[in-house]
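The structure is given below, and queries will be raised subsequently.
All protein chains of the complex are present and in place, except for one that has been dropped.
Order of writing sets the chain letters: A, B and C. Residues in each chain are counted from 1.
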Amino acid sequence: MSDEGLEALRVELQEFSRERDWEQFHTPKNLSMALAGEVGELLEIFQWLTPEQAAEVMGSSRAEDVRDELADVTIYLVRLADMLGVDLLEVAHAKLERNRERFPPTQVNGRADVPPVEL
Amino acid sequence: MSDEGLEALRVELQEFSRERDWEQFHTPKNLSMALAGEVGELLEIFQWLTPEQAAEVMGSSRAEDVRDELADVTIYLVRLADMLGVDLLEVAHAKLERNRERFPPTQVNGRADVPPVEL
Amino acid sequence: MSDEGLEALRVELQEFSRERDWEQFHTPKNLSMALAGEVGELLEIFQWLTPEQAAEVMGSSRAEDVRDELADVTIYLVRLADMLGVDLLEVAHAKLERNRERFPPTQVNGRADVPPVEL
Partner (left out) sequence: MSDEGLEALRVELQEFSRERDWEQFHTPKNLSMALAGEVGELLEIFQWLTPEQAAEVMGSSRAEDVRDELADVTIYLVRLADMLGVDLLEVAHAKLERNRERFPPTQVNGRADVPPVEL
């Protein structure tokens, strides 16, 4: 994954929104709904596929749709975080650190039934 | 937003999953469901708030919950993209470029009723 | 709301699925994803509307879209419940009964900040 550009994307989205006078729509409630809507479109790509078909989706005719929905999810997530003043990478790293402690490898090895199970 | 670490996060999630033998659960179907589940938790924070209350959420007792859910959404999004071999920043920038052409500022200024309306 | 037809709808959906050999797709995982996808489409209708515009949506050009998405959500919910052997009305009534006890009117009157806040 390219490592440059998350901050650049955040700034570009600000500019994009300002140029269109769309900032008024970008409230936390609205953006969280938009984020959920795009995740819903992502689910629709996978919903009827077998696990095997889903694993091969990037070699199928739906590959471009997958990229498109992942782009939309990323865009709304970055915009929402910006409006809330949250640094996504900072919170993600902090959460991962907590998860390392909550789920020691020796206790959860290969088990998805240890509630709550998280990445 | 910090600009380092998206690639680092991707690699850390690989390692985290491998250490716990959780790679078997990280299929595209499963991860898209997990992503939707976390977005659902984010919605739950905002659902009963007025627009004004939602705008002030980071100064409220729910601020840590917001950060926590944004972290989870980021984590699952990065992991899903990794399993699909998609570069989130690359597709997001490409999509934003297309949106610039689809929605010229002079045509959509301040309007959310131009379908489809997107960020 | 018409009171006949929930059981009829369940049976019609069985027949509809069997006639198209689509039963193989109607697993709990797939149907829950489809349900989430349709709810996502519903969110997309409301996401950029002000609270006032959303309250007037059934008098707008989006009224048919709202009906369409509510229909899809109902269909997938009824189908999912059928595949799981769950009686939606029975569980909803039982849950409402529990909520009456969890949220006594005198304690929660007009407050959405009593966690967990539920309908």
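We adopt the following convention: a contact is a pair of C-beta atoms (placed from the backbone, for glycine too) under 8 Å apart; a residue touches a chain by one contact, two chains touch by 3 or more.
Just so you know, these numbers come straight off a predicted model, no measurement behind them.
Residues 29, 32-33, 36, 48-49, 51, 112, 117 are the ones on chain A that touch the missing chain.
Looking at chain C, the residues touching the absent chain are 1-10, 12-13, 16-17, 19-22, 24-29, 32-36, 39-40, 42-43, 46, 49, 51, 54-55, 57-58, 66-68, 70-82, 84-96, 99-100, 103, 105, 108-110, 112, 118-119. For chain B, the list of residues touching the undisplayed chain reads 25, 30, 33-34, 36-41, 43-44, 46-48.
Everything below uses one rule, namely that only the chains that are shown with their structure count from here on.
Between chain A and chain B, two chains of identical sequence, the interface residue sets overlap for the most part, with shared numbers making up over half of the total.
Remark: chain A and chain C have CA centroids separated by 25 Å (rounded to whole angstrom). Centre-to-centre, using mean CA coordinates, chain A is 3 Å away from chain B.
Each of the following residues of chain C touches two or more other chains: 33, 36, 48.
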